[in-house]
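With one protein chain removed, the remaining protein chains of the complex are shown where they sit.
Just so it is clear, A and B label the chains in written order, and each chain counts residues from 1 on its own.
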Amino acid sequence: MVNTAVPMSRQNTPVTQPPPSKRRVTERVQAAMMLAPTITIVLIFIYGFLFWTIFLSFSGWNDVSFEVPFVGLRNYLRLFDNARFMIDITNQLWFSGFFLAQCLGFGFLLAVLLDRPIWGEDVFKTIYIFPFAVSSIVTGVIWRWLMYPDTGINLLFDMAGIGFLKSKWYAEPSIGIIAVSIPAAWQMTGYTMALFLATLRGISSDLREAAAMDGATGWQYYRYVAFPACIPTTYSATVILGMLSLRTYDLPAAMTGGAGPNYRTDLFSNFMFETAFQQYRYSLGAAIASLVIVISIILLIPYIREAESQ
Amino acid sequence: MASVTLEHVTKRFGEVTAVRDVNIEVKDKEFLVLVGPSGCGKSTTLRMIAGLEEISEGAVFIADRLVNDVAPKDRDIAMVFQSYALYPHMSVYDNLAFGLKLRRTPKKEIDRRVQDAAELLGLTDLLQRKPKQLSGGQRQRVALGRAIVREPKVFLMDEPLSNLDAKLRVQMRAELIRLHQRLQTTVIYVTHDQVEAMTMGTRIAVLRDGVLQQIDAPQVLYDHPKNMFVAGFIGSPSMNFVDAKIEGDMADMWVNCGSFRVPVPATHRERLEPLLKKQSRECFFGIRPEDMYEPKYAPPEVETDARMRARVDVTEPLGAEIYLYLLAGEKMMVARVDPRTRADIGDEVEMVLDMSKMHVFDRDTQEAYT
Partner (left out) sequence: MNRSTPYLSDAIRFIILAFFALYFMMPIYLLVITSFKPFEDISFATMWALPKGFYLDGITQAWTYVSQNFMNSIIVTLPASLLSSILGSFNGYLFAKWRFPGSRWLFLLVLFGIFLPYQGILIPLVQVLGALNLYGKYAGLIIVHIVFGIPITTLIFRGYYSAVPDELVDAARIDGAGVLGVFWHIMLPLAMPAFGVSMIWQFTSIWNDYLIGLVILSNPDMRTVMVAVKNLTGSFFTNYGAQMAAALIAASPTIIIYLLLSRLFHRGLLAGSVKG
């Protein structure tokens, strides 16, 4: 060790100082470099592709040619001139609305009912979340037959003597897309319940007891303590479920083949898929996709900002 | 030779300066305590010495080697953490051995050192246990052991006792002092507890808002605090501070505190000369609770000419002593008096102040007149 004759005034002459140019590569920098390869690929696959899609939507690129002519808003104008796209907008609104309403409504209800301990609680939770593990295709196949006009639910209604409730479900043009939202919500209600339940259970027991000491009854506790605590959860659940509903493709495909009678179960994703991959009109498909991207980003920006602030 | 030197060390986190231009020279084999309230930069300072935080400005030397750009593992230091930071998936033995294994120490040597440390700390029977099977005190010992087996030049300890209950803390305090004497290693110890600082440190460095206030032996800090912050931080209960004014001249000097007026002993007048010359003679008068006496129980060597009257607001009998919370005019003061003192709430009492222990601080800079 260099422990001999250390000058007392080290300020002027550091004895063993390494040349200042050779700075150590700090661990933080190493960490950043280790992240770089995978994250770069992920970012290219996400953002590179999203931008490429938006770029294509302004082009007239249709097939394997290398020419990508710029056509401005032509694809979008065509889209808004297209009757099917107009139906899709309505369908998408109905679908997302009913899907969200069912998931949030039933999910919240179930969470509140399960908040306090009850016999069979674990079994209930397992059952409610179960459909989340079932794929949308399988869900679609089952509900295709559950909602088959000649049997399934209608048969149950008949057996229960409430045959007036019978419906042609997805085969009924007026409510087709709403019928599709039911199995979609069947899949995601348990998930929504789990989100709410985690929030309710996360309320500290101190707060609960304090409310009880203040004389709050069960209902008042929920009204003044638990429900307000669920507002942020409702918000993030809305974003997550809304994003899911925007990209729903599998379920209508399995139930009605996608478009359904008179395009009554047609959603953006199905229209986009058929346009791009069956008709090979890539840039028109890209225009549909770009609109979905824009809607998604608008939905997500406040959500990401919220997550960022934590 | 394991001195540690900090030269003009500064740490910034974004806009916030956590540590500002700190200069400390820790001598070989010294037990230096860094003390201060939470957020004062003491832990950050320690972490810069450890290499866990990068140094924004200045230089850190360990054993006369500049270590600014040396990785923590190459600094020849060991550290004990507040949460102990034991590896939960490793046995006590593996926890102790981990650092040596990473350094490719021969197996035999690892075993010898682990067994030695275990014996020193009374862990021999616990070596095969996992951390979660240990009590708080035992975990604390493992954390110490992990540092000891490395045989480092410098021990860094970051509030190692603050997670223990009060009784165990006192016990471990004594044990740490013994350990330091035995191992003869430099120790830098961070705590927010001034009692720990006073009892353990050969020297204490007091930090506040990232600025080093004073560094000296415990008794010097107690007797001659450089400013009001150090004066208030060291000692319990805290020193009393009263708005005051200096009156008279070098021959006959008084401290006027409004509700009472006490003479300045001849020995203290010279240091107050600069204040006397100032236009405004306003200052803060400081007196420790233990330097205030009920006249009957004042020790014979204390001059009894400095007296004040006050009303008893609250009494806290602690058995060996009583804390009297006194109201002198508007001002609340605490006196730590003999347990035989009879004083009830609301009583008017007379107190003697030991003016040879008086402190005077500047009104603007809060620096002591010394």
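Here, contacts are C-beta pairs under 8 Å (C-beta built on N, C-alpha and C of every residue); 3 or more make two chains touch, one makes a residue touch a chain.
These numbers were taken from a predicted model, which means no experiment stands behind them.
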Contact partner of the left-out chain, one of B:A50, B:V190 or B:A310: B:A50
Residue of A:V138, A:I175 or A:V225 touching the missing chain in the full complex: A:V138
Selected residue (touches chain absent from view) among A:P232, A:P261 or A:P302: A:P232
Chain A residues that touch the omitted chain in the full complex: 27-32, 34-35, 38-39, 41-43, 45-50, 52-53, 56, 106, 109-110, 113-114, 116, 118-120, 123-146, 148, 150-152, 155-156, 159, 183, 186, 189-191, 194-195, 198-199, 212, 217-219, 222, 232-237, 239-240, 243, 246-247, 249-250, 253-254, 257, 268-269, 272-273, 276-277, 282, 285-286, 288-290, 292-293, 296, 300, 304, 307-308, 310
Contact set of chain B toward the excluded chain (per top definition): 47, 50-52, 71-73, 77-79, 81-83, 85-89, 98-99, 102-103, 146, 150
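FYI, only the chains that are shown with their structure count from here on.
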Length of the line joining the C-alpha centres of chain A and chain B, rounded to whole Å: 54
